[in-house]
Each structure stands twice: as C-alpha cells, then as structure tokens.
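Note that one protein chain is taken out, while the other chains of the complex remain in position.
Chains: A and B, in written order; residue numbering restarts at 1 for each.
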Amino acid sequence: MSEIWAGMAEAFLLIWSLDADLIDITLRSLQVSLSALVIACALALPLGTWLAIRRFRHRRFVIATMNAFMGLPPVVVGLIVYLLLSRAGPFGVLGLLFTPAAMIIAQVIIITPLIASITHQAMRELWSDYHDLLISLNTTHGQRIATLIWDGRRTLMTAALAGFGRAIGEVGAIMIVGGNIDHVTRVLTTAIALETGKGDFALALGLGFVLIALSLCVNLAIHTLSRTEREGRW
Amino acid sequence: MIRALLIALALTVTPVRAETLRLAATTSFNNSGLSDVLLPAIAQDIGLDVQLLVVGTGQALRLGQSGDVDAILVHSKAAELEFVAAGYASHRREIMYNDFVLIGPSEDPARVRAAATATEALQRIAKAQLAFVSRGDDSGTHRKELALWAAADHDPANFAAWYREVGAGMGASLNSASAMNAYILADRASWLNFGNRGDLSLLFAGDPALFNQYSYLPVNPERHAHVKAQAAQALEAWLVSPRAERIINGYQIGGETLFVFNARP
Partner (left out) sequence: MVSRDLYAQLQAVVVKRRGKAVLGPIDLDLSGGGVTIVLGPNGAGKTTLLKVLHGVERVTSGSVSWSVPAKTAQQGQAYVFQSPIMLRRSVRANLAYPLQLLGLPKSEIATRVAHWAARIGLSAELDVPAPRLSGGEQQKLALARALIRRPDTLFLDEPCANLDGRSIREIEEILREATEGGARIIMTTHDLGQARRLADRVLFLNKGQVEEQGESEAFFTEPKSPGATAFLNGDILE
C-alpha cells in the first residue's frame, strides 16, 4: 500500500516539476497512439460501415474473421511485424524497425479490427432503421456511408476511444518493434515495464498514474468537444 | 597513447554531427546504470548518438545476425566466438568485466556464505532443494549459471520445482526472487542498482569462476552493407580509450566500483 502512495507522490512530483524525460515520453506516447488511431479510423470506419450495408457472398466469413482479429494477442502482432520489418525480412530495406513508425504500424494492426467491429455493429443497427428511407431517396453508396457515419458518430466515437485506450495501454508489440530506445522509441508503457524490471516500483507506478491521467484527459477532452451530455442530445 | 592523440585530433577536427548508431546491449549492462553515464560522454566526445536497445544476450546476437543493429555489447564468450566464426562480426573486443554474485535470503538456509567455491555454493542449494530463480532466457547470465551447474555436476533439466526459470531480464528476475525469497545468480552491478531487495542479500562472491567479461562486437559490414561501420569503429575506438577507462573504472554505486576496464589498445 505504501508503494501505491509512493507512486502517487512520484507521479505528482514528475508532473509538477515538468520533468523533461516525462514530457518526452508522454508526447511520444500520444504521438504514436494518436497517429495509430487516426490511421486505424480511416481504415476501420468505412470498412465497418461498408460491411454493414453491402451484401456479398462471403460476408459472414469476413465479419467473423474481423471479429476474431479483435482477439489477436498484441505481442504476437509485434513479433510478426518485427519479422517483417527486420533487415532479414521482406521490408527490411525500409529501415522502419526500432522507429516510432514501426510502433504505429503495429498498433494500427492491433486496433483496426476492434474499431471496425464496433463500427459494423453500430452501423448495422442504424442501417436497418434507415434502409427503406435511404433506398427510397435514391442515395448513392457514398451518400449512404456518409449519412450512416454522421448519424452514428456518437457510437463511432466510442469505438475510436476504445481503440485509443487499447493503443495507449499497449506494451508488448511496441516493445518488440520499437526496442524501447531512450529518446527514440520509449513511451509511457515501455518505460513502466523498464522501471518495473529495475525494481523501481515507485517510479513505475508514478508513470502508470500519469498514463491513467493522460487517458482520462483525452477521453474527457473528446467528450467535451463533442458535447455528448449536452441537454437535448440522445 | 596513439589512440588518445587520435581521439583528441578527432575532437578538434571533426564537427559534432548527430550521427546515430544502434547498439544492442544486455539488460545487465543497462540495469547497472553505467550506460546512463557512458552514452552522454560518447555523444559529447565523438558526436555519436548511441541508440541503445536493451535486450537479452540471445536477442542481441539475433539482432546482430540479421543486421538490425550496428554493433552489440554482450557477455557470453562462447556465443561471441561462435558469432565471429560464423562471420557476423569481424572480431570481438574485450572492454570491461564485472563479477557475478550469489544472492539469497538473509537467513541463508543453504549456508551458502560458508561455501569455498561457487560450485560448492550451488551444490548446497541443490542438495537442500531451496527455491532458486534462474534467468532462463539464454542470456549471458543464464549461460554462466548453466556453466556453473555443469561444473557442479548437475543438470538443471532434472531439477524439481524448487528451480524456477522465469525467462526474464535481470531486474525482472530479481523481482521474482525477491517475491519468492529465493536464491539467484546476478551480476553485481544489477544487484547494487536494484531497488526492491526485500529480504535478499549478497551471500557469495569472489570466486574467479564468477568472472563476467563484456565484449563489443561490431556487425560485419560485408554481411550487411547498410550497417554504420565507420560509426561502429569510432565507438569501439572510444570504448577502449583512456577516457572510457576513467569513466568505467570510476563508476560507483554506494561507494563500490562495479566494472573493471580491461581493454587492450
């Protein structure tokens, strides 16, 4: 219990003193996870919506596979991405290994199925509501997708935040493909792993509380910006 | 002497560029805290920004083999010689050594303190079947531990549940040992820098068999054309320089020196 108090104290000190290392790894955590989120959403939102409104032969199989990929162990994703990006691997020439880019790639792979799956579920419900109307109005495919995404944006935001939460807390994959290099690929989660490994629990906990606070701030910011709880909204 | 002059020359002539070099080093090297002192000095002296990947010896060798890093710093002579023989590095350069120590519960039920040699200490633990944590991760430390068991006429494959392989780095393994109040073989530097000792204390040290040599191996540019061979050379030159000697020999934790510089120019 004393460790936990020590951790909170450590967190407070780090933030109060605007510790340079802390700022460095916090900004990098945000950079990596937010970039991964943007890319993943760009892929997952249209994909999930499209799957909800299109009928084609192997649709159920695709949906089942997408849902299954939500359960991909992140560390396995990390290992596969590592093997692909290693100099000994097919994409080695790109020199992406041990850079933030590699971390972003791994995280995109991890969170896209999650966002796509929630999107698909939400869009499916919405589509069954809107189906007759949108067809009657002669909408094009693109118009349908745009309408569904806009009207379903609250749920999609939840999907995105779920993806973000998964990304910012992830440590296995980015440890492998990033290498946890100080000032280059070290982020909050990998730093926590490092300090825990060194037995410096107070610092590790402190960083942990910073991570939690960060996640809370991001969530609050997005909810405030979209005024989710504004009176009159559903 | 000549190297000192060359370095002095390099310092005055070469503009400080932010060139980067990827170095895979072992967890025991990083946990000692020495890297936190060396890296800034390297950056200052030769303008080289060393990107340090802290991994186990096994993974470091893999990284060197596939050319994902430019050089490695490990402590497992047999594996290093194999590495050079296979052509992944042109040579190995001994830099410094520290020693391994036996850690265990302060009570010392196996009476390891009274042992004359490391081998005897391990035999006592095995006989009493007391909890022992092993790195189990094919690292330099792990290989040293296995070598010691072999010298003590034991095969860890036959050990019962008292022998626990955690498959983790030095710090994580020490955490586990602390939680289990078990015996463990650790490098002195990591032990001195470890913050979660619990009831553990240093029980045995000093046997020459516990000698732990760190060597530097630059990845062979003939195998991987893209490695920064020049930077790797510059780093090697620095690591065997008098400046490095001063820093390494002068590095202390709680008044104790951890490493002994033994590079030959």
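Throughout what follows, a residue touches a chain if its C-beta (ideal position, glycine included) is under 8 Å from a C-beta of that chain, and two chains touch if they have at least 3 such contacts.
These numbers were taken from a predicted model, which means no experiment stands behind them.
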| item | value |
| --- | --- |
| Partner chains on view for the chain not depicted | A |
| Full-complex contact with the absent chain, from A:Tyr82, A:Phe98, A:Tyr130 or A:Phe164 | A:Tyr130 |
| Sites on subunit A contacted by the missing partner chain, in the whole complex | 126, 129-130, 132-133, 135-139, 143, 147, 151, 232-234 |
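Methods note: only the chains that are shown with their structure count from here on.
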| item | value |
| --- | --- |
| Rounded Å distance, subunit A centre to subunit B centre (Cα mean) | 36 |
| Of subunit A, residues touching subunit B in the complex | 86-89, 92, 95, 97-98, 179-182, 184, 194, 196-201 |
| Residue numbers on subunit B that touch subunit A, as the complex places them | 22, 27, 31, 39, 51-55, 65-68, 168-172, 174-175, 178, 193-197, 224, 226 |
